[in-house]
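A single protein chain has been omitted from the complex, and every remaining protein chain is retained in its original position.
Just so it is clear, A, B and C label the chains in written order, and each chain counts residues from 1 on its own.
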Amino acid sequence: MLVQQYGLIGVFAVIAFLFPIVTLAFTWLIRPKRSNPLKNSTYECGIETVGDAWVQFRAQYYLFALIFVVFDIEAIFLFPFAVAFNKIGLFALVEAIIFVFILLVGLIYAWKKNALEWQ
Amino acid sequence: MDLRALGESFIAMLENMGIPEGWVLLINWVLGALAVLVVALLLAIFLIWYERKIAGRVQDRLGPNRVGPWGLIQPFADALKLLTKEDITPDKADRITYNLAPIIAVFHILMLFLVIPFADKVVGANINVGVLFLMAFGALGTLAMLMAGWSSRNKYALLGGFRVVAQLLSYEIPVGLAMLTVVMLRGSMNLNTIAQGQGGVFGLGWYVWILPAVFVLYFVAALAEGERAPFDLLEAESEIVAGYNIEYSAMKFAWFYLAFFLNTWVLSAVAVTLFFGGWQGPFAAQLPILGVFYFFLKVFIMFFVFAWVRATFPRLRIDQMMSFCWKALVPMGLALFLAVAIVLKLGLPSAATNALLFIVNVVILFATLKLLGNYTKDLSHNKNKRLFAPELPRL
Amino acid sequence: MVGQILFIFIAVVTLLMALGVVVARNLFHAALFLIGVFFGIAALFILLEAEFLAMAQIIIYIGAIATLIVFAIMLSKGMMGRESGAYNKQWYFAGGAMVFFFGLVSWLLVKMPFKTISAQVPNDAIQQIGSGFVGHYVVPFEVASVLLLVALVGAIMLARERNS
Partner (left out) sequence: MTVPLSWYLIFATALFSLGFFGVLSRRNAVAVLMGVELMLNAVNVNLVAFWRYLTPTDLSGQIFVVFVFTVAAAEAAVGLALMISIYRTRKTINIDEINDLQH
């Protein structure tokens, strides 16, 4: 059963990956190629580009990715729990609630520290 | 006509021709994969026309109407144009990453088609971790946009990349929480099993009647996941020109465009599967082909709602959007998850459980709306605070 | 037979990607290679019939950790371009240590007999994992959430900009 399903996924993954490559190669054959330096320069609202594009950004943005990672892991723990939910007892539910509450403390901490503000 | 019987008779025919078993399996897989691919591409072509038509009607225009009857051939003309356009790669761009990004964007969206059940057991791969599969390959899309944003070496593109991280990653959490609640109710991550659990006459077994607030949560978060207005800040034309795909042209741009439309379709299909019974409908059990019809009907209605919202609403500001996700949707999702878990463990008869779930959902939904409403009302008197950045309610 | 060919193919590609992670001068390219490695390992998990872990691998490693790494690279201007000196002075020593370690451990592995048993993976594997979290492994389960909380608090403290 597992082999049946994942074999299809494997075959499809190869096809889905090759398909855009093949079409891109095909358009490379038929499209016009008349490039010039001006055309290939970086776009910046029609004016000359100022400085390098890879500039320093504020680390504030990083915090969102960080909080996301923590909640993502939480989801990985809770999905098997949800699947097993009908089979487990009341005590297990209490444990899961404690688990969620500990993470909720993290969310509230981030909230208090203004880590959830986009500035 | 039974679709599964058709497939089985085809396998039997191949085996009768004396082809070894392994090859039959391989032929089967390749044919199945090609079928899913063709369905996805035809859908993309049709969806572009459908959305443009809806947007046109909403805004009191006609939409495409020149090429073919009702402009139906228009997307083909567009595709042909994009195929033959000159493709510009900026000199400064990081070439490998720049070319890889659209490929990954298409790859991830096509993979998502594999686990969506079109009718009972008519699904590419009927795996037990279907919901996780959606989350896993959905996350690849974020990565494709990040790659595009970084490799273009353009300030707007990089800024778009940062917004991608902020928006798509953040809104993945409410989507995941909504899916988690449904999984808990059904006790399975298999999407076909989830759809099967929503039988009943006239759609009374649909989970949207039991978990309305969870559906609202999913829908709002899905609007953001699909980069649709009012959450389309990734490619806000008036702010960051086009965001991560600013330097892309011709076919590479077309791939991002296609991924965008198919993404919305997949989000609608998942909404239908999780909350609106998937392929369930009158006589679908007797006649599986009807299941396909019902499924597509529901998905196109759902897609219509997505397109309708996109054509109607103005755009939010980015700080409002991030606050809304983390300070309203995530707490609401966690509260729903815990409340549903507790109600399910009370051990009431199933009718009473369902009624109680509905009440709990409505209460949480209105409590969230009330808190948000109070907060915005507060703000209109207090001009120093930023609109729509709710603070922790005092307990 | 088919399984062996598949394994060799995946293993070779994954190891080449891992080599790319170690030798790529451009950090962003190294991160892309790392994503390839994660993907290859997810494929190996499928071969080992651990479908839940394969999906968790993609969600956590590619969706979260790799994104975090890519994002950190994007945030620091100096890291985005080509590095001048990617290796430190002791790289030849590290190479020797690596070859020695690999030789020693694989020699031991070939020598060591393992009593393998061939049994089916239970059908309700995910359910068993879920009840394991709240059953036998409840203490690590709660400790994991505390660990995540501490990581969150620590990382916010570190990455926050203090002037505001």
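FYI, contacts are C-beta pairs under 8 Å (C-beta built on N, C-alpha and C of every residue); 3 or more make two chains touch, one makes a residue touch a chain.
From a predicted model like this one, the values you see are computed outputs, not experimental measurements.
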Touching partners, among the displayed chains, of the absent chain: A, C
Missing-partner contacts on chain C, residue numbers: 1-4, 7, 11, 14-15, 18-19, 21-22, 27, 30-31, 34, 37-38, 41, 44-45, 47-50, 52-53, 56-57, 60-61, 64-65, 68-69, 72-73, 75-76, 78-79, 83, 85-91, 93-95, 97-99, 101-102, 105-106, 109-110, 114-122, 125, 128-129, 132-133, 136-137, 140, 144, 147-148, 150-152, 154-156, 158-159, 161
On chain A, residues whose C-beta touches the chain left out of the figure: 59, 62, 66, 69-70, 72-73, 76-77
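FYI, only the chains that are shown with their structure count from here on.
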Selected pair, greater C-beta contact count between B-C and A-B: A-B
Intercentroid distance (Cα basis), chain B paired with chain A, Å: 14
Averaged-CA centre spacing for the pair chain C and chain B, given as whole angstrom: 28
Where chain A touches two or more other chains, by residue: 6, 10, 54-55, 57, 61, 65, 67-68, 72, 75, 79, 82-85, 96, 110, 119
Interface hub residues of chain C, defined as touching at least two other chains: 51-52, 56, 59, 63-64, 67, 71, 74, 80, 126
In the complex, chain A residues that touch chain C: 2, 6, 10, 54-63, 65-70, 72-77, 79-85, 87-88, 91-92, 95-96, 98-99, 102-103, 105-106, 109-110, 113-115, 119
Chain A-touching residues of chain B, taken from the complex the two chains share: 25-26, 29-30, 32-34, 36-37, 83-92, 99, 102-103, 106-107, 110-111, 114, 124-127, 131-132, 135, 152-158, 162, 165-166, 169-170, 172-173, 176-177, 180-181, 183-184, 187-189, 241, 246-247, 250-252, 255, 318-319, 321-323, 326-327, 330-331, 334, 337-338, 341-342, 344-345, 389, 392
In the complex, chain B residues that touch chain C: 22, 94, 96-97, 100, 127-129, 132-133, 135-137, 139-140, 142-143, 146-147, 149-150, 158, 161-162, 165, 169, 172, 189
